[in-house]
Structure formats: structure tokens, C-alpha cells
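The complex appears here minus one protein chain, its other protein chains still in place.
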Amino acid sequence: MRVDLNADIGESFGAYTIGDDAALLRSVTSASVAAGFHAGDPSVLRRTIRLAKAHGVQIGAHPGFPDLAGFGRRAMHVTTAEAEDFVLYQIAAVAGIARVEGVALQHVKPHGALYNLAAKDDQLAAAIAHAVQLFDASLLLFGPPASALQRAAAAARLRFVPEGFADRAYAPDGSLAPRGDAGAVIDDERRIVPRAVGMIVERQCRATDGTVLNLAVETLCVHGDTPCAGRLAAAVRAGLEAAGVRVAHPGS
Amino acid sequence: MRVDLNADIGESFGAYTIGDDAALLRSVTSASVAAGFHAGDPSVLRRTIRLAKAHGVQIGAHPGFPDLAGFGRRAMHVTTAEAEDFVLYQIAAVAGIARVEGVALQHVKPHGALYNLAAKDDQLAAAIAHAVQLFDASLLLFGPPASALQRAAAAARLRFVPEGFADRAYAPDGSLAPRGDAGAVIDDERRIVPRAVGMIVERQCRATDGTVLNLAVETLCVHGDTPCAGRLAAAVRAGLEAAGVRVAHPGS
Amino acid sequence: MRVDLNADIGESFGAYTIGDDAALLRSVTSASVAAGFHAGDPSVLRRTIRLAKAHGVQIGAHPGFPDLAGFGRRAMHVTTAEAEDFVLYQIAAVAGIARVEGVALQHVKPHGALYNLAAKDDQLAAAIAHAVQLFDASLLLFGPPASALQRAAAAARLRFVPEGFADRAYAPDGSLAPRGDAGAVIDDERRIVPRAVGMIVERQCRATDGTVLNLAVETLCVHGDTPCAGRLAAAVRAGLEAAGVRVAHPGS
Partner (left out) sequence: MRVDLNADIGESFGAYTIGDDAALLRSVTSASVAAGFHAGDPSVLRRTIRLAKAHGVQIGAHPGFPDLAGFGRRAMHVTTAEAEDFVLYQIAAVAGIARVEGVALQHVKPHGALYNLAAKDDQLAAAIAHAVQLFDASLLLFGPPASALQRAAAAARLRFVPEGFADRAYAPDGSLAPRGDAGAVIDDERRIVPRAVGMIVERQCRATDGTVLNLAVETLCVHGDTPCAGRLAAAVRAGLEAAGVRVAHPGS
């Protein structure tokens, strides 16, 4: 049994700080770095890549909607051509700065509302997969299991890495409960760690109505925008390892 | 005698259009493409690169201050670290999309206030040259002759291409007259064409006070944000060729 | 018979120009001014208000989604609280600058995707109407006839001014055909003028499938983002007056 542990990092912007990236990077094996559209800026991006490199963590691009005010969490009705173009732009920016810092990009993971829409919208998913394929067909694409994004990755012959969220509630259909719903975000470490372990060891998770969902995930996301995200990531990693799970990035 | 003819393109943004890029591309040999900070957006950027490629025009990145509202023409007091980071980011975005479109980047040319400040500020110039060098030391750097940017390019072992402006007035010290000054922008084709020819054939130009300036320029910029920019570019090219000047990109 | 003729103005931004506001203002009786979120900036806003005042045209605030890159034409999934707040902010900015210029605000008209969503979404419509009511309950609210926005205006005891578009195709249900559809935007003056006259004199309009729609509109919008918008507005006004319609702002 093995799993990748990932976090979204580089989400600070100018004078604004979000997340304790240094703490997260001590526990995760992959990190998705914001590109300046929904979060991040050129200096944060470069600093974050250096930090991830110093921790030996694999780096991905984390493209989002062009909506800093909404942190990329508001759905926007863009055309698929627009989506392909701004995903391509964001991958190019992250990959270019990573290369300058001596790091090769491992993956791409859409952010927030773009991620959620691409889980269900085949055209948007195809646009994202196409942008990844055009830029570098060897990049991994992270996304929800059994989603439109997974189908689009297959069609584009990209390696897809299905992702689970130990700190988010699942609806009975296997989608994430909307962030605004009560109970959608789980912040109790005592619940998150066993959920993470169950997702990998038993390949199962309970939905909001108690339904048992079968999940085939190869990476688990630990959210970074909570005060004790670093400690939580460490606890999840320790819990997984104690259960005999090897925590390693997907390419290892 | 030979010279490169360049234009700044890709400056439209969303529903906003500036410049007749298609017309300009019929006459120039190099084009500097905006990267979305002072002008341009991901879709405009990609479309513009395709258009330049179709016209066989060499492409450069045109990084500017992060100031869409001011079109990058307002000086901003950024740190040199910030400047290096946002120039690097913009080069990475343009180069990455160019690569996807099957085009290699030829050069980098700073835009507007960043260009004017880098002409005189050694630290800012060094930050820009360093960003270029880090990204790809074979990229050409376009800038004003005998400037801080030229010195910084030499220190970074970059090939520098000194640039002249046939449609801008020069102060007696060889700097461009500020855009806001009366007469700073020349829009009479009958004056621009002979100025362009004089800059290359005689390697001279008259400053605002009549002083004769000796200029060693290897590229001439034709501005694109005027209604008849396309016709003007054609006239400048025709005038140069009629005077026996070969118009070709710097690497040819 | 009478009708108000309105246009959306003040949509330029920094170095970017959209629309020939001066030409439009010669023919319309009301003008909705962008507030800097989807278009416009503080200087454009102030200059536009002065221009409208000089032409004796009534002014309204034209709030839109915070999406300059999409010109406010992309639907965004904001909360109703967010919508109320950013509509309130935009009204405050326009009204404040208008007051300084010696002009009282006449109306509020949502822009683009906000307008289209508020036509059908009761909660969003209520948020917009509430913002107007909170700011100044004597402001008129412009919107589509028989819409959620009209109902929300009634609930908030605001005077509602139903609006027709002579240059846009209507779906059989009375909504505007989406801008991206073929034929959705009518640019032939010879078709627009009789449609405008028919909307006011016969209170009818043909939908895309030929259905006759009964429309009770009190203002007609002339779009300004076309090259000959000024001439078109003049033609529509002349056509209406020739048919015996009095063209005047709603409060006259």
C-alpha cells in the first residue's frame, strides 16, 4: 500500500499570507503551487518553489480561475477556449520558474471551482487536459476519481492521479460536499486521520448520508489554509505510516 | 546596412482592443508580446503568438509593471527582487505558450515605465538582465543604446540589441522625451520615415534642441497603438529598403 | 406614446477605449455608467459623468461582476450577500462622483451577466433591489420586463423601468438570446429601427422562432460597443420620433 500526500501551497499574495507552507512541506510528498490568478504572485511563486525544492517535495502547477477576490472558489462561466488558454498560461509560468530553480514540474492540479466544475463538465475537463498535453504530455494530472477530468486525461493519454480529501465530506454520489454546507470541511484531527487511513487501506469512505463509497485514490490532499495545517499533515502522514502505508510521490 | 524593425503587440485585453497587430506584422521582423501584467491576457497572448508565427515574425517577451490601469506607463517603486521575479514570470508565460505554438523566443524587451527606468537605474537593469540570463542566456535583450540596461546586459553576457524610436522625440542627453511632453510622440509619417532612415544610414538623429545625437541602433520600434500604425510600419520599411537598408531580424 | 432611450457608457479603462460616448449622448435620454468592476475606472467615470451632464442626459449606475477580463459578461457564482455588497459599493462610487459633479443619480441598471442572471434568479434580483433600496429608495431600477428583477423591485417598492433591446434577438420565452449565439446581436440599422418602433408603438417584437412577444417596455437600450453606435442611436431616435413617439427620460 502506498499513497502520495499533497498540499496546495504558494497561496499568499503581496502583504497577505495564507497557510504555513514550511510546516506543510515537512510532511507532504507533492505540492501544487498557485500561479497568480486565484492566489499567489511572482515572488511568492518563486519563493515557494525554492522552499518545496529544499524539502525535496515534488511540485505541480495549481491553475485556477482568474478571480483573486473569490480565491478561485466561485464558478465562472468561461469558454473552453478561455479555460485552455489560462490553464496553459499558468502551467507555463510555474514550469518556467521551476526550471530556473532547477526543478522539473511533476503534475497539474486544477484549483477550487475549476476543479469542481472539471469533475463534471466534459468540455471543461477536455480543455484542461488538452492544455496539460500541449505543454508536456508527461505531466501527471491530479483530480477526483471517476470524474470527467479522469476521462479527459485518459482521452489525452495523460497519467491521471485520483485524489481523495480526508478533511472534506463526500456527497453520496462521490462528489465533494459544497464548501459552504455545514460539515463540509472537517477540522477535527481525530476524524481526519482515520478517514485518511480508511481511504487508502480499505479504499472506502463514508458519505454524508452514511453510504459507503468505494474510492480508488492515489493521492490525499491536506488543506493548508487552516491554522494547524502543518500539524494535521504530520498527523495524517504518521497515521498512514503507522497503518503500513508508504507515503511517496506518484513517480517514485 | 541592416536593421531589425520591431513592434509591441498583443496589448488587447478581454473585450478591449488596442492596435492592429495583423497590419503591423506584415512589415516588422520582430514583435514583443505583452504578458498580461500591463496589457494582454492569456487568450490574446496565444492568438498573438500564432499570428506572429503565421507572418514569420520573430517573437519576444514584453514584460511590464503589474499595472493594467496605467498600461505599464507609470513608474512604480518596486524592489529589484520583485522586478526580477515578475520579469521572470512574464518571460516564462510567453516562452511557454510560444513553445506550445512551435515558436522559440528570440528576445526580451521591457515595456513602458520599466523600460525607461531600466535605462537609467543600474540595479533595476541588473535585475531584468538577471531574469533573462536565468531563464535563457541565449535570449537577446532589446533596450536603449548606451543605457544602464546595455551595461547590465554586458555584465550578464547577454547579446544586447540597441533600439531607436523614429516616432519619438529625443532629449539632448539621448533619452526619450517623456510621453506627456508636447511633441514627444511624432505622428507625421513624412517626418518619421526620414528619421528612421537617418538613424540607420547616417546613425544620427536630431534631439529636441537640434543637437545631433550619434545613435548606434540595431532595431527600430514602430508603435502600434495609433490608428494607422500598420501603414506607418509599411512606410518605414519601404523607406529603409529604398535607402538600401536590409530589414531583417537580429539573428538572421 | 413615449419611451426613454438609454445607453451603457463609461466603459473605457486606462489606455483602453470602448464606445463613442460623445456620439451616443447626442441621442439618448438616460445613460448607465460603469463603475470600475467590469469596465471603467475613476477617471473615466468622472469624465463620463461630466460629458453626460453637458448633454443633459440622466445618469444611472451600471454595476457589474468584478471581472474586467470578462467585461462582466461571464456569469459568476457569488453569494447574494456578496452581490448586495458589490452593487452597493458601485452605486455609492457612481453616486458620490455624480454628486460632486452636480448631478443626481436617476437609476441603477445591472450589467451583462449580472443583468441576465437577475432576470431569472429571485435571490440575486432581491439582493440587487435591496442594495438600491438601501442606498436611495427613489432610484429607478432598469431591467427586463416580467423578470425576477421586476418582481424584486416591486417587493422593495422601487419604481421599475422595463427595458427592451432593439438590437438583440429574443428567445421565445422573452429572454435575450445568448450573446454568443448566431444572430443574437443585430447590427443592421434597417432592421433595428423598425424593431425599436414596433416595440413601442405596437408593444410587440418577434422572437427568434417568429413568435410574437408582447413587450411592455419603457426604455430602449442602444448598445455602444459597435463602431457606428452613435449613428445607430440617432437613427433609432429619429425613427421613434417620426412614428410619433416622444423620447424622454422616465422621470420627465
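Should a chain be cited, it is by its letter among A, B and C, assigned in written order, with residues numbered from 1 in that chain.
Here is the rule we go by: a contact is a pair of C-beta atoms (placed from the backbone, for glycine too) under 8 Å apart; a residue touches a chain by one contact, two chains touch by 3 or more.
Note that the structure is a prediction, hence the values are computed from the model and not measured.
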Hidden-chain contact residue, picked from the options A:Leu5, A:Ile18, A:Ala119 or A:Leu141: A:Ile18
Listed residues B:Ile9, B:Val78 or B:Ala156, member touching the removed chain: B:Val78
Residue among A:Asp122, A:Asp136, A:Glu189 or A:Asp225 touching the omitted chain: A:Asp225
Sole residue of C:Phe71, C:Tyr115, C:Phe135 or C:Phe165 that reaches the chain not shown, by the stated touch rule: C:Phe135
Chain not shown, touching residues in chain B: 66-67, 69-70, 74-78, 113
On chain C, residues whose C-beta touches the chain left out of the figure: 36, 41-43, 45-46, 81-82, 85-86, 88-89, 91-97, 99-100, 134-135
Interface with the undisplayed chain - residues on chain A: 13-18, 39, 41, 68-71, 73, 225
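Note that in this section only the chains that are shown with their structure count from here on.
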Whole-Å separation of chain centres (CA-atom averages), chain A against chain B: 39
For chain A, residues that touch 2 or more chains besides their own: none
